[in-house]
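For this depiction, one protein chain was excluded, whereas all remaining protein chains were kept in their positions.
For clarity, chains are labelled A, B and C in written order, and residue numbers in each chain start from 1.
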Amino acid sequence: MNFDLSDDQRALVDTVERFARSAAAKRQSTSPVGAASEDAVLRWEQMVELGVAALLIGENNGGVGLGAAEAVLVSEALGQSLAQEPFVTAGVLAPKLLELSTSDGLREKYLRGVAEGRVRIALASDESVHEFDLFSVSTRAEVQNDRIVVTGRKELVVDGAMATHFAITARDANGLNLFLVAAVQPGVMVTPVRGLDGGWMARIELECVEAEGPLFREAAGLDGLECAVDHATVAICGEALGLMNRMIALTASYLQTRHQFGKAIGTFQALQHRFAEMVTLAEQARSGTLMAAAALASEDAEVRKADVSAAKSLVGRNGRAVLEGAIQLHGGIGITDEYELSRYIRRMIEIEKTWGDVSYHEARFARVTDSR
Amino acid sequence: MNFDLSDDQRALVDTVERFARSAAAKRQSTSPVGAASEDAVLRWEQMVELGVAALLIGENNGGVGLGAAEAVLVSEALGQSLAQEPFVTAGVLAPKLLELSTSDGLREKYLRGVAEGRVRIALASDESVHEFDLFSVSTRAEVQNDRIVVTGRKELVVDGAMATHFAITARDANGLNLFLVAAVQPGVMVTPVRGLDGGWMARIELECVEAEGPLFREAAGLDGLECAVDHATVAICGEALGLMNRMIALTASYLQTRHQFGKAIGTFQALQHRFAEMVTLAEQARSGTLMAAAALASEDAEVRKADVSAAKSLVGRNGRAVLEGAIQLHGGIGITDEYELSRYIRRMIEIEKTWGDVSYHEARFARVTDSR
Amino acid sequence: MDLTLSSADIAFRDMIRGEIASMVPEDIKTRVENLQHLRKEDYMRWQSILDVRGWATPAWPVEFGGPGWSPMQRVLFEEACFMAGAPRQIPHINMIGPVLQTFGTEDQKHRYLPGIPTLRDWWCQGYSEPGSGSDLASLRTKAVRHGDRYIINGQKIWTTWAHWSNHMFCLVRTSDAGRPQEGITFLLLTMDTPGLTVRPIHSLDGAHDVNEVFFEDVSVPVENVVLGENQGWKVAKFLLNAERTEIAGVGQSKRMLQFARRLLAELTNAGVSSSRLDVFRSRIARIAIDLKAHEWTLMRVIDAKPDDPKAPSASFLKLCGTDLLERVSTLLMDLGGPAGLAYDVDARNGNVDGTPPYGHVLNGTAATYFEYRKSGLVGGTTEIQKNIIYRETVSRWAAQ
Partner (left out) sequence: MDLTLSSADIAFRDMIRGEIASMVPEDIKTRVENLQHLRKEDYMRWQSILDVRGWATPAWPVEFGGPGWSPMQRVLFEEACFMAGAPRQIPHINMIGPVLQTFGTEDQKHRYLPGIPTLRDWWCQGYSEPGSGSDLASLRTKAVRHGDRYIINGQKIWTTWAHWSNHMFCLVRTSDAGRPQEGITFLLLTMDTPGLTVRPIHSLDGAHDVNEVFFEDVSVPVENVVLGENQGWKVAKFLLNAERTEIAGVGQSKRMLQFARRLLAELTNAGVSSSRLDVFRSRIARIAIDLKAHEWTLMRVIDAKPDDPKAPSASFLKLCGTDLLERVSTLLMDLGGPAGLAYDVDARNGNVDGTPPYGHVLNGTAATYFEYRKSGLVGGTTEIQKNIIYRETVSRWAAQ
């Protein structure tokens, strides 16, 4: 075990950071919904050129074969400049789902397209907007005239407005499974939904839509789905680390440059301590995220679930404390839309609410660890 | 509504404070168990001379007829010098129970003795040591040869080792009710239990013991019992205010006199802020306690329950934060048994755990207010 | 100490509850209860309705057309407004009014008081500056006297509702001599004065409440000074005192808590798992408990003699009030769950009549969290309040 970046990792991070800092990479929270999703497609095409799309795909499947540690590093570097989306869905979630799929045919048909950025698959799983639950699904998949057709409604599909395909959770005669659906075809209605920071989620309505699948043999499906989402979850934890870095950096310079009562506000002990708490919380979130990245490689699904949930809840909880500290130490400017900090704050909350919030993941952690 | 003390109230508080400051009044945490209960009897006899025993008893029953506000003031004054016990049980809980009793005979037989300090009744209700619950009772009351006999075991009876009588919760053919049992008689075994701060609780074992009662007509009993305990609960909230006062006062002088790095530690902003938080939490606890004292007069039992539980949970929660602040601001001396603060800290925790802890009272509050 | 409400107060309470409940327009009530931002006309309409009954200016004495209520009656009035779903009152009504009544010239009273109750005249407060936040006394917006006029140059920031206002009261620097506090003047002006520009500031939640105000050779007659040149700090301190009850934020916290209970009921009906909801239920209980105690602290502050050193001060109210506003708005965001990811800023701001993706209630959850991040900053930061409490209390406690 070793926490220093290797030369290859350093080079990867530098490349991604350079890209992320370029204006073109940045997500604009003010973009209208349609334009936003075009931006995302454009950004993804640029990332593909950097080689990011095939990063996590196994070498046997023609990818670079890097692991979760690298996914965290890339996400963090992107997050630092608010340029993450859609790496987590197109570069992590979709490839993982296909790699874990027990359908050789679908993997072969789609994985190359994913690696080349032509195919952009978004996971359409949620049906309730009140509580995250991968397995509470009423969407149906049926065989009609030898074709599989899917009917149902999916909410809050991350990067849904830019997808070429959806991976839909649906129940068939054998239970819950996943099916692939092309986004542009009769019976598919995609309604973009504006996110807190102008992200592009979508509501997907499917009315007897032709689908391919299932992605999994029965029983194998549930863990494959959960495992892919766990990979994506750790990647957005990495993004959150990047956001926290940036919030802390902005706060540090503000403390040193802002003066009140004739001195830099960073000379006040109460503010110093609040800053020290922010830094400590961010370090703890980093430790948790690295732990979860390590656990993704575990053969024991319970270990993976426990550590991923630990990390996601920790990142949500600490990230919120960091953003609240940043606001309090900045004063009024900290809650001003024009100032850079506001974007990091809103994105932090988006992350917290994506794929299970603190409460969800603490409960999942308790469930998995209680019996141990 | 008015928060200033009247002249009469001021005089009462002054008398009690003078008494409480005298060495004789103070409870010693180092006393052996037997001696401790003799101390308590002695202290109660002294308080009776001050007129404190009949303070809350209605004028129609020969008492002074003061209310919950005065009970809080007296408890606070006693608590400030760690001299509270046994006012709350002998001066509040027992008289309230007898006054609320629907048995005129028992009230007449015992209330005068209580007012004169001859009769000391302790409430023996708890059977589980894991969770406070007034109504989880398996002690039985049966009629045998025309006499009522009680059999069962009671835990953590507050002031139990100094009682002349016990008010026992027990189930008879009609359900839950209260019975009076003389402490010294065959079949009663009293085992003193040493408390956190050397308080004198007791385990009471009853084997076919002769009892008088019941204290209540069916149905009326449950609320009478709960109401009497609510009165006592508000009184120990008052005591907790006294403890907090003292902890804050000790901390304030320590901040001004202790020097490190060449200056009084009270010049460090982080310590100033922690102190400000302690003061604020104590004020909030005071507001809650006064609110609960007001609610004891309400005809609506749900209002009473909600506000008493609000106060007890607030006092427990804030009292703990105050004691933790006091320790942190004192450093090592704050956790030293020899130093006065340690007594206030341990007593604060005793209060928190008496008649329902924070978790119990928050749940009770939620239950009562949810439907509103 | 007498902890019971007098029978007169009980009668007043029952009367005012009944009346107010029948006075609030339905559409305003809906927006208030959905935690949407109100429009300027919503506030004005409600003030006009109150004005008919003489209740538009609860803190004003009878001689200036106010109801002459006792502090307890004001508390009961505010409680009735809360229960009826009325908008909260614009704080400036109870701020600039008493200032003019106490320090204003006859001419100032005559000219400015009549427009306040109905909000025909809407006042904003020009205090903070880019370089002067917590350290307000360091303000540098300069007013230089030329004959019978002041020429003002400088900039104010975080000016709430400057874009809705036609009047401003502000603090300007008229002298650099002595302590910084000694060279400050309290000045009135109209927002259409040439040289004055208002620039919007959008907040974290996309709302536009606050502004920057720029002064470029803004000319104001000297009769617009309140109390006298270089006497402004005294007026500002008086105002701070008048803000006492407002600063407690009781009404806003209660409104959000009510909203949280409603949301909890909706989530229960929607089938959200009870293990998830139980946690929220506990948090609601704890906040409700603290809020009840906070209301009693407010009453204790209101009842206290001004010179009683043992009474809790306004800083306690501010600290506890901020804590509650922060916690209950956080609770709302958490209750919102995944739906909080979606946010339609226009629907929340009341700029469009459409319904946001998951309805107005869920649309308000994360936004409310963002909105109330300001509570520890406005009206003196939490850090400043703690400094004050320490200074006010430590020696008294050490002497006990």
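Worth a mention:
The criterion applied here is as follows: a contact is a pair of C-beta atoms (placed from the backbone, for glycine too) under 8 Å apart; a residue touches a chain by one contact, two chains touch by 3 or more.
Small disclaimer: the values here were computed from a predicted structure and weren't measured.
Among the chains on display, the ones the left-out chain touches in the entire complex are A, B, C. Note that of B:Asn2, B:Asn174 or B:Ser359, the residue touching the chain absent from this view is B:Ser359. Only one of A:Ser22, A:Ser138, A:Gln185 or A:Ser287 touches the chain withheld from this view, namely A:Ser287. The residue touching the chain not shown here, chosen from B:Ile121, B:Leu271 or B:Ala285, is B:Leu271. Within the full complex, the residue among C:Glu41, C:Asp278 or C:Asp308 touching the omitted chain is C:Asp278. Residue-wise, the contact with the chain that is not shown comes from A:Ala69, picked out of A:Val41, A:Ala54, A:Ala69 or A:Leu243.
What chain C contributes to its contact with the hidden chain is residues 275, 278-279, 282. Residue positions on chain A in contact with the hidden chain: 1-6, 9, 68-69, 73, 245, 248-249, 251-253, 255-256, 266, 269, 272-273, 275-277, 279-280, 283-285, 287-288, 290-291, 293-294, 297, 307, 309-311, 313-314, 362-363, 365-366, 369-370, in rising order. On the side of chain B, touch with the chain left out of the figure occurs at residues 126, 128-132, 155-156, 193-196, 199, 201, 203, 259-261, 268, 270-271, 324, 327-328, 331-332, 334-338, 342, 345-346, 349-350, 353-354, 357-360, 363.
Here is the rule we go by: only the chains that are shown with their structure count from here on.
Here the CA centre of chain A is 39 Å from the CA centre of chain C. Annotation for chain B: residues touching 2 or more other chains are 269, 273. In chain C, the positions touching at least two other chains are 383, 386.
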